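The structure under discussion appears below in the form of structure tokens.
A protein chain is absent from this complex, but the other protein chains hold their places.
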Amino acid sequence: MSNDRVEAFSDGVFAIILTLLILELRVPEIPDHSSLSWYASAMAPLVPKAITFVLTFVLICIHWVGHHYFFRQLQPVTIGFAWLNNLFLLWICFMPFPTALLGDHPTDQFPILLYAVNQLLAALTFFAFRSYASRNQLFADNAAVKALGPRHSLPAIIMFLLSILFAFINVYLSLACFFVVPLLYFVPTMLEKKIK
Amino acid sequence: MSNDRVEAFSDGVFAIILTLLILELRVPEIPDHSSLSWYASAMAPLVPKAITFVLTFVLICIHWVGHHYFFRQLQPVTIGFAWLNNLFLLWICFMPFPTALLGDHPTDQFPILLYAVNQLLAALTFFAFRSYASRNQLFADNAAVKALGPRHSLPAIIMFLLSILFAFINVYLSLACFFVVPLLYFVPTMLEKKIK
Amino acid sequence: MSNDRVEAFSDGVFAIILTLLILELRVPEIPDHSSLSWYASAMAPLVPKAITFVLTFVLICIHWVGHHYFFRQLQPVTIGFAWLNNLFLLWICFMPFPTALLGDHPTDQFPILLYAVNQLLAALTFFAFRSYASRNQLFADNAAVKALGPRHSLPAIIMFLLSILFAFINVYLSLACFFVVPLLYFVPTMLEKKIK
Partner (left out) sequence: MSNDRVEAFSDGVFAIILTLLILELRVPEIPDHSSLSWYASAMAPLVPKAITFVLTFVLICIHWVGHHYFFRQLQPVTIGFAWLNNLFLLWICFMPFPTALLGDHPTDQFPILLYAVNQLLAALTFFAFRSYASRNQLFADNAAVKALGPRHSLPAIIMFLLSILFAFINVYLSLACFFVVPLLYFVPTMLEKKIK
């Protein structure tokens, strides 16, 4: 298969999901000529929703950047790989649902579990990309593979597994895990830059 | 016409339909601080919907992979072929409607018939791609055409025809036909791999 | 500007509008286990909507094919042309609104006028592409320009002007004009083929 078309198709799905995520923020009914404080109180319930949407936005962008880097290392992919990619896109497409549910009920067990499982499945499928690609010799250059390292998916897999466990102990710990994933992604890169 | 642009345009439609399919799963109203079992019962009616969406997701992905393979065999297509492709995209664009209807009423005759007719028209149009392309010598390489075989659309055409018939006898048989289509697509490929 | 990116951007808009058009068909509330005839009567009000959506789908596809052909004749376009293209995309983006209104009230004067004006503005902007491109020597090859001919936009401009006039005489004449536009596009091409 031509990687260009697989990438373009995936980018389409990524772009649409990102866009629609934020569109889920519905404008509340507010009487005309309301004061700033009235607006503030009408908007307050949207704040947890907005935070959840930004979290998912960032997690999807992390996947997009990883997807981009990963595909650049590959020779033309097989049909099997394209289907693995389709499975990955299914998890991405599903994300707005647990995101909206978590935004509505940020401290309930079920939304947290659903969100964590959805993210875990996406991270596991991304991890499977790597194994599939090495098993089927899809990498254009083996040196590049090692340089790439497993940084992208492994920490996410661990954190989302932890958040599932924590959901049965203390939901705030689970929520903390969600926010640790982007930190684990950004902080090392920033530290590296500082050291250089 | 430039095949690149026809493909990019089709990929756009494919990506948007896939994404919007899953977005049709609306988050139900649930009181805050509900228990896991409360959530489970609130989510239960969504399960047939989710299954129907995943089914359509897979059927559209099958079309996308087939479309991709097919266009790679072609020389620059004529305007007539572009219009045949537009007709195919019309059926694809229509799919969320019967999918949602079937998700709401999975054992009713009308949604099953509508779903089957929609899928049948898409499969027939895909089949027409092949005839049109051979009649107008659009294939870059005639050997490739035979290798491609009619595996993609013929089984789907037969199964959706059967499901229309079965809708007047027993709706569960029709539903079974729907799920056989992806099996007929995946199982032979897997068996081939095992044998090798 | 790079024509590739202008085309890709326009294709994105075309693909999304086509997809969302059909999604406007909302699934009606139907009690479970309804008979075929019950469904038929519940679906009946959707028929004019579906016809209107297919009409707009076809009209947008005509624009897409024309846009594709047109851009292939061009050298890298100027920023002014990109803005003319953005104006064209604005009319395209607006189309779902009059389409939905016409689908709800197919024989009312206002929806017919709004639909016709929207389509007229799109066709006029497409026509302006040609004048702008010749005035600014954007065509890669002047021979091609004549071969292209004004077939695409002129008949549409005339028919939509007529439909605006007819809206004040007899709305059915206006509706007829809408359906004549695709016929004027398809029939000549088919006749040409027959003669050859």
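To keep things simple, chains are lettered A, B and C as they appear, and every chain counts its residues starting from 1.
Methods note: a contact is a pair of C-beta atoms (placed from the backbone, for glycine too) under 8 Å apart; a residue touches a chain by one contact, two chains touch by 3 or more.
A quick note: this is a predicted structure, and the numbers were derived from the prediction, not measured.
J.: Out of A:65, A:79, A:140 or A:187, which residue would touch the omitted chain in the full complex?
T.: A:65
J.: By the contact definition given up top, give the residues of subunit A that touch the hidden chain.
T.: 7-8, 11-12, 14-16, 18-23, 25, 27, 30, 32-36, 39-40, 43, 54, 57, 61, 64-65, 68-69, 72, 189
J.: Since one chain isn't shown, list which residues of subunit C touch it in the complete complex.
T.: 1-2, 5-6, 8-9, 12-13, 16-17, 20, 79, 82-83, 86, 89-90, 93-94, 96-97, 100-101, 104-105, 107-111, 113
The rule we apply is simple: only the chains that are shown with their structure count from here on.
J.: Between subunit B and subunit C, two touching copies, which fits better, same or different residues at the interface, with half of the numbers shared as the threshold?
T.: Subunit B vs subunit C: different; shared/all numbers falls short of half.
J.: Would you kindly tell me how far, in whole Å, the mean C-alpha position of subunit C lies from that of subunit B?
T.: Roughly 26 Å, centre to centre.
J.: Per the centroid of Cα atoms for each chain, what is the distance between subunit A and subunit C, given in Å?
T.: So the centre of subunit A lies 37 Å away from the centre of subunit C.
J.: Any chance you could list the residues of subunit C touching two or more other chains?
T.: Subunit C, residues with two or more chain partners: not present.
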